[in-house]
Structure formats: C-alpha cells, structure tokens
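Remarks on the structure that follows.
All protein chains of the complex are present and in place, except for one that has been dropped.
A, B and C are the chain letters, set down in written order, and residue numbers restart from 1 in every chain.
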Amino acid sequence: MKRKGLKSLLMIFVLTTLAIALTGCSGDKEAENSSQITIGIPQDVEESLDPHKMVAAGTKEVLFNLFEGLVKPDSDGSLIPAVASAYEESEGGKVYTFTLREGVKFHDGSLVTAEDVKFSIDKCADTSNGGPLVEAFSNIESVTIKDASTVVITLKEADTEFLAYMTTAIIPASNTAADTNPIGTGPYKFVSRSPQENFIMEKFDEYWGEGANIEHVTFKICANADSIVMDLEGGSIDMFPRVTATQAAELSDNFEVLEGTMNLVQALYLNNAVAPFDDVRVRQALCYAISPQEIMTIISDGKGTELGSSMFPAFGKYFMKELNDTYNQDTEKAKALLAEAGYPDGFSFTITVPSNYQPHIDTAQVLVEQFKAIGVTAEIQLIEWDSWLSDVYQNREFQSTVVGVDASNLTGAALLQRFVSDSSKNFINFNNADYDTALANAIASTDDAEKTKYYKECQTILSTDAANVYIQDLPEFVAINKKYTGYEFYPIYVQDIAKLKLADEQ
Amino acid sequence: MIRNGKKNYNLIVGSIITGFILLLILVGTFYTPYDPDAMDAASKFAGVSLKHPMGCDNFGRDIFSRVLEGSRTTFIVAAGTVFIGTFFGIIMGALTGYYGGIVDEILMRFNDAMFAFPSILLALLFISLFGSGKYQVILALGIAFIPSFARIVRSEFIKCKNMDYVKNAKLQGASNIRIMFVHILPNTVTVLLSAIMIGFNNAVLAEAGMSFLGIGVQPPDASLGRMLSEAQTYLFSAPTYAIFPGLIIILMVLGFSLLGDGLKSEE
Amino acid sequence: MDEKHLLKVTDLNIEFHDHIVPETVVYDFDLTLDEGDIVGLVGESGSGKSMSALAIAGLLSRKDMKKRGEILFEGVDLLTCERSTLRDIQGNDISVIFQEPMTSLNPVKKIGWQVEESLRIHTDMTKEERYQKVIQMLEDVELDNPEQVYNQYPHELSGGMRQRVMIAAAMICAPKILIADEPTTALDVTIQAQIVKLLKRINKEKKTAIIFISHDLSLVKQICERVLVMQGGYIVESGLTEDIFNNPQKEYTKKLIEAIPKVDRNKKG
Partner (left out) sequence: MKYAGKKVITMIITLFAVTLFVFLAFHFISGDPATSMLGTEATPERVEALREEMGLNDPVLLQYGRWALNFLKGDMGISYSYRMSVSEMVADKIPVTVTLTILAFLMMVVIAIPLGIYTAKHVGGVIDRIIYMINQVIMAFPPFFAGILITLVFGRILKLFTPGGYVSYQKDFFGFVGYLIFPAFAIALPKAAMAVKLLRSSVISESKLDYVRTAYSRGNSTKAVLYKHVLKNALIPVITFLGMALADMIAGSIIIEQVFSIPGLGRILLTSISNRDYPVVMAVIVCISLLVLVVNMVVDIIYGLVDPRISIE
C-alpha cells in the first residue's frame, strides 16, 4: 500500500517536473512583435534612483537614459542642448542664460517649467547636508527665473567650464518619491526595479527629440560574471557592455564585439603621505619597475591605452601622449633609485584592491610579479568596495591601491582637481604647491589655449613627481547580438540605449 | 585490511588516493617546476605540453606548479580549520557533556543558535569581520565548524560519563580534568576520527565555495578552490585550468571519505 | 513411524562461510518432537543450542552458511523446501519467542499491530475478528487491560509484559511448535517463574509442543519432560529430565547441575 503510494507520488512528481520543464523551455522566447532588448549588467542599480543622489558608475550609466540636464553630452564629447534649447555665456563665464525648450515633458506627462529647473539646480547646490550634491555648484551665486522660459545662473567666480555641470538632471519639483520613482525627461521612462533581478524601462513616447527605437529595455543583473558567455549564447541577454577579452574570444558569430575604452585612469595609486611612498625616488622606482604594455598583453591581449598621467585620450586636447615615456621599464634605474632612497634591498608593501572588479585584481597580480624584479615585495589585499570607500577613499588608511578613476564630465578639472593638496577627494595625499597653483590658474583662465597649457602643466607635474604608477585606460568590449545595431561609445561612463535599433529596420 | 575474508576496498582505495595527494603536497612543498606565480605573456593559455604538463592559465602561469602549490594551500586551510574546530569543539563538548547543568544549557543554546546558521553564512560574517586571506579563512571556517564538533563530542561524553571505567577512575581519586581528557577522550577517538574526516572534506569544499564568492584565499596565492573558480571564465579557452584543480579537489575529498568509511567498517 | 512425529531433525550440521576458514557450529543434531512435548535444550552460550533452534525456525539466512541434514516438519523438509512454503509454516505452525523482549519487538509499531501480524499474514480474518482475537490472546497471557495494551508501544511496557506480548504474538495462530529461546533470561526471578508457568499452561491447554532453550537447568527441570544437553555444537547427553538430573553421565552435565543455586533446587527438587 504504502509503497504504491510512494511510487505514484514519484511518478506524479516526475511528470509535473517534465511538464513544467517543457513549458518553461517553450515559454522562454517572447513574441517579438514589439521591439525589446535585454542588457546584462554586472552590478545592480542598488541605490537611490534620485539622479542627484546616485553615486555609483553602474547606476549612472543606466539612469542616463531616463534623465537629461539643460544640456547633455554627445558621443563625441561635445555638449548639446537638451532641456534648454539655447544658452548664452556672458561676462567671461560668470553668467549663463538658458532658454528652455518648448514642450519638453516629464515622464508623468507634465511640462517642464522654469520652476522645475530652478528646483533641480537649487537642490544640488543646497549646503544644508554638509555640502552641495554637486561640488562645483558651490560656485553658484544665484539661480533666477527671468521669465517662463528663461533661467539665469550667476556664478561667484568666472568658470568657462561650468556648462559641463549643466548636465545635472532636471526633475519635477512635484515628485516626492524621487528615491524609488525616477521621473525625468529622457528618451526612456522607468517601469520597475526588482532588487538583484532587473531594472526595466520603456520608450517615452512624448520625448521631445528623436526618441528611442527599441520599446522595451530590461537591464538584467548577471550576478555570475563567469557565466556571461553562456547567458549571451543561451539568449537570456542580448548585450553585455563589458566583456573581457577572453570572453569576447569565446563568443560565436551571432555576436558582434565592439571595442572602445573605459575612459578611466587605471593606476597603482600611492599614498604619498606614508613611508616609503613619501619619497619621490621610491615612487619613481616603482614607475620604472613596471611595463604597462606587458600588463595589457597579459590581462587583455594587448588591448588598452597606455597612460602616463591622470588623463585619458577621450579628452582630446588635454591628453599628452608623450608622458607615457617619462618612465620606461628600467630595472637597473629602479634599483638605483631605491638604493638612493635608502632601500637597497627593497621593501614590502600592500596593494589594496576592491574585490568587485576583475581587471584591477588581474593588474595587481601582474604588478606584484613586476615588482619582484626590483626586490620589492607587494602583497595583494582584496577588500569589498564599501570597505574601500571608507578605508582607502575616506580615511586614507592604505599604502597603495589599484583602481580606475573616471571623470564625471569632460572638464579637465573633473580629473585633475582631486590632486590639489586640500581637496577632499585627494585620497592619495598628493601635496605639491606648484600643482595647486597651476590648477588654480587653469580653472581661473578664460582663454582656452591658456587653460590647456595649465592643465598640461598639472599632468606633467603628476608624471615627473610620480604621484601614482600610471598604467592604462582599460579597453571596453561590448558584446551585442547582431540583431541590434547602432551602439555608440561615449567618452564618459554611460550606455545610450536610445541609439540602439533592430538590425532589420534599417 | 583483510577481515571476514573480504577486502576492505574503501580503505585500500582511500589510502592510495590520499597517499597520492599527500605525496603531491609533499613534493609541492620542496619543488615546483616553475615559480607558481611567475607570469609569461607568451604562454598564455598554452595547452598541455611536455614543458607544461597541465598547460598554462590566463597569466601564462604553469598550472601544474600552481596545482602543486594550491593543493598545499587547500590542505593547510582544511587541516587548520579542522584543527581549530576539533580543538575548541572538544573543550566545549567535553565541558558541557561532562558537567551538564547550566553551563551545558547555555553553551548548547548558543550552539543551537550557531547551528541554525549555515556555516557558509557564518564564515561570510567572520570574513567581513576579519578581512580576507588564507589565515582569516582558516579562522572563520574553524569557528564556524566548532558547533558541530562540540555537539558530537558532547554526546559521546554523555554516553561515556556513566561507564564503569569512569566510576572506577573517580573512586581512585582522578581529577575531573584527568577523567575527561585521559579516561574519556581516548574512547571517543573512533567517532571523532570519522567526524574529522568529514570535517576535513567539508572544509575543502567550503574553501572552494568561499573562493567562488570571492572571499577565500587571496590572489596571487593559489588554492584549488580559487583556481577552480577563476577557471570558470576560461572553461572553453583553457579547459585544463578547470579540470586539474577540480580533479585534485575531488580526489582529495574522495580519498578522505573513502578512508573514513573504510576505518569505520574496520572498527 | 516417521510421519507420526510432528518434527524430526536428523543429522543437522551447520557451517559458517563468512570467515576464511569455514566454521562448523552444530554437529549431528537429532531431535524428535510430538504434539504436547516440552523439550529442553541446555548448554552454555556458544554451545549451538540457539543456532539449532533458529535453524528449525527457518531463521538462519541461507547465504553464507551451509546446512546439512534434514528438518522434517510434518513430512516437509524445511531446509530444502520452497521459501514460500517455509514462510507459510513460520508464525503459523512454528513460532519463536526470543530472549530480549525489548529489542525483539519493533519499537515504532503498536503492540496490537505486532501481535496480530501473523494473523494478517496467515489468515483471512477481518480487522474486527483479528482485534477480538488479539484482545483474547492478550488476556490469555494474563495481561491486564488488553484494550489499552493493544494501543501501546513496546517502550511503554515493562520487561515481563513485553515477554507476555511476545508469547501472545507467537501463539496467536495457535502454532504446533513454539520455540522459546531463553525466554526468561532477561527478566527478574519472580517474573521468570510467572512466564514459565504461563508456558506450561499454554502447553497443557493448547497441546503446543515447546522447545525450551536455556542455560538455566533449574528452569528446564521445572518445565521439560525431556532434555538435550549441548556442548561445543554436539549433543552430549539426552533423555528424560528426571534421569539426567538424577544420574548425569557427563562431567559437563554435572557441572551444569551443580551451577543451579541451592535454594532453588531445594524448593523445586
């Protein structure tokens, strides 16, 4: 009796399992009458969805599609009018006048008003929480509404690069749940977010401009970085913005792999305030010890762009390729410098690496090997990103760290201002009076050529002073199913989904 | 190894496998064909050859050398874990089992609370506390393993404490400590030994699991678990990278569990 | 003449094969049993008495041991018959009660279920009939509150009660032969006596033949008409109880008799 019961139970179980498995398989492919795309992202959008509060690069690249500022960046790095249809810079970069575009709507259907613009900028300039949300906004003296479609921003000191900060998202003053319900003016509008699962958005039909091509977009969190190739091949995702060189090589013909750069400065950042890195000779010795080329060969098949200072090529006119040659691998010279600095037998130190990004971990491993040649023993310590933020970035309790520093916009200051000796972001404790002067001059100057000259001076100081061991701008491989085309790289860390379209629609 | 006319295959096969692994570890301690950490861009993902019997990994490091080193690391981690777990487990289990009463009640409640908590979670928490690295992993796993050992030892002590030889020892005026560790403990060896074998295997697998979650042994140190989890990405371009560490882990665990089974049936 | 015997065992030899060298534990065992007989089987532990009894009950597994000879039960050789034939006899015609009433009962089944098991296997009785029969049987073995016992579990009963339950379970199908393998060893003296009395009563009332196995000669003397003395697998002496007690032939038997506590001998002797 009992046994029969068990047997039939087993049968029922097996049958239902099979049935479910089969329906599961067949139900997978969605009807493709409306265009859709699923994009894999390695990290969840796991913070506030308020565009002014978000800090993670991973969030910014997704929310780029939902929000726009008065102006917005284009894929070639220039700023194009967005919520504002025109702008005017006067008094040598002290007063900016914006004319609002007519008929721009928020995702909730309401029209963008001058009040919303003032609200958004004021919100970011508010200092009641210990400091403004956008640091550069501390320079704002006033935001005034001249008429229903004109907003005037007056600065305390002239800044010709200020326009770059006007990419700050414009949001409706009426939205009380900005943390979880993002409303913007971008080509896509927010649908839903499920933690550790996905982030869904759909085309905003009342977008003022050309608008998006693909109706439904799902950002899917791919927790297991090692199964991305399988996920792509299996069809659960159509695109993954940052595959590794090895993964790219394993993909089949159904996928196109586009190559760009990450637009960040990857370096072994050294704490200039602690021994032995308070001695410029030690820092220089480390620079002589390494070979960025070898690192690139090993970790990404030679792809990537060598860097010699805190600047990457996307900045065009500011980038100085010649700084790559300040230090070429030279073991003897490195040893000599070490001996001179009082470390003839080398020394030991720790490289702190955030554990969430493999290329940095790989780079650190190669560095350890390269330092062995000059008798320096480095030990890798992996820590979680959040520990990195507090220990390394905030408290500056570290010897060295491998990370990539990116730029929030395309002003030279975005990359270089952090090395001013009293900057709160100067986590490497770099301290050089000449540098401080040069940077102040760069920001103050209204003449473009002069500005460039000062920025270049800054870079040169960072290079000769060996502030950090500069390595590379990492290559970025975007794997995308050939069903889709139109992907464009940006010089900043964003994914512009609106430009994507189905291949057969052309 | 021959009893009742039947060969104890478990013991024989287990001994051979474990012996092989121990030999590997021993050799790896004194000699590896290459520096396990030395990179060579030219031999990235090199296949199996005479020069590199197991091929090379994504840094062009010799996999065979790394397997030798990794086996040693894994073995040390597992052995260390079991040592901590057993050592404190015995003390805790002996005290609670022997004395009973309120100490027992409190410690066992505490134990239950820890038990309600899967060891991988516990280890995760400890790693967050201690930071990551080889010794931290040993400490974290070791602590996480204490409750299960304590539980086993406790029940053995409860079983033994009323036995005649214990009463005898008491009559002869042996101290409690002496009774616990000289008289009772040796009688729990059989049970303890099999618990240690199982614990060792669990530690090997837990180390692998932690490496997968990125909280295990730190690079560039090689451990079998770490190598295996690193290898996933390269499953197609360098299958040997996954196969060999995987094989050694499986053999290591298999050897010990066969040995454990064999010893059990020998009793 | 043979057919008249209820059970006739001739030349039974039992050999074990699970060691490298085969080991013989019972040699040339002979026994005849008729309705209403009570035969005692005595000897030290390891003398082969239990082994012989288990062989008769068909409980020696057939794989790693070799049995030679014949065990004829009503003309059927239990050593060579079909497994199913043997099963039909077990519990129905030949029943066994064992030494340890604690472990011999299934700890997770109710008493009633265990007592009526043989009925379920060997008869077509309805549930109700079986229940009545079990209650009656439990009464028969002098258990108070049979209805309550029916629904209890073994661990809830005392040792003596359990042994009564074992006897009830063994007797439920009114078997022709009851093998009692040291049924009282695990019990204390007063209860021993009760159990022996019970067995005697059953033997009288139901004409069940009993093979009573014990190392305790005093008990055997109380209950058995005939005795077989075993040593090292051999039957060393056999005959009427009285004869053997009064005139033991073998040194071994004498020793066994001497081992009986005096008080006991005076009381019953």
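By our rule, a residue touches a chain if its C-beta (ideal position, glycine included) is under 8 Å from a C-beta of that chain, and two chains touch if they have at least 3 such contacts.
Model, not experiment: these values are computed from the prediction.
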Only these shown chains touch the missing one, namely A, B, C
Where the complex has a chain not shown, which of A:Ser227, A:Asn429 or A:Thr452 is the residue touching it? A:Ser227
Among C:Ala55, C:Leu105 or C:Leu143, exactly one should touch the missing chain; which is it? C:Leu105
Missing-partner contacts on subunit C, residue numbers: 57, 59, 83, 87-92, 95-96, 98, 100, 103-109, 117-118, 121-122, 153, 155, 166, 169-170
Across the whole complex, list the residues on subunit B that are touched by the chain not included here. 109-110, 112-113, 116-118, 120-121, 124-125, 128-129, 201, 205, 208-209, 212-213, 225, 228-229, 232, 235, 242, 246, 249-254, 257-258
Extract the touching residues of subunit A with respect to the undisplayed chain. 2-3, 6, 10, 13-14, 17, 20-25, 27-28, 40, 44, 46-49, 53, 55-56, 129-131, 133, 135, 179-180, 193-197, 220-224, 226-227, 230-231, 233-237, 356, 383-391, 393-394, 424-425
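We adopt the following convention: only the chains that are shown with their structure count from here on.
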In contact with subunit B and with subunit C at once: which chains are those? Just list them. none
Per-chain Cα mean versus the mean over all protein Cα atoms: which chain has them closest together? B
Looking across all chain pairs, point out the one with the most C-beta pairs in contact. A-B
Between subunit B and subunit C, centroid-to-centroid distance (C-alpha), Å: 52
Between subunit A and subunit B, what is the gap in Å from one C-alpha centre to the other? 42
Shared-interface residues of subunit A (touching two or more other chains) are none
Per-residue overlap in subunit C, given as positions that touch at least 2 other chains: none
Along subunit A, where are the residues that touch subunit B in the complex? 225-227, 229, 244, 246-247, 249-250, 294, 297-299, 355, 361-362, 364-366, 368-369, 380-384
Enumerate the contact residues on subunit B facing subunit A in the complex. 37-39, 41, 44, 58-60, 128, 131-133, 214-215, 218-220, 229, 232-234, 236-237
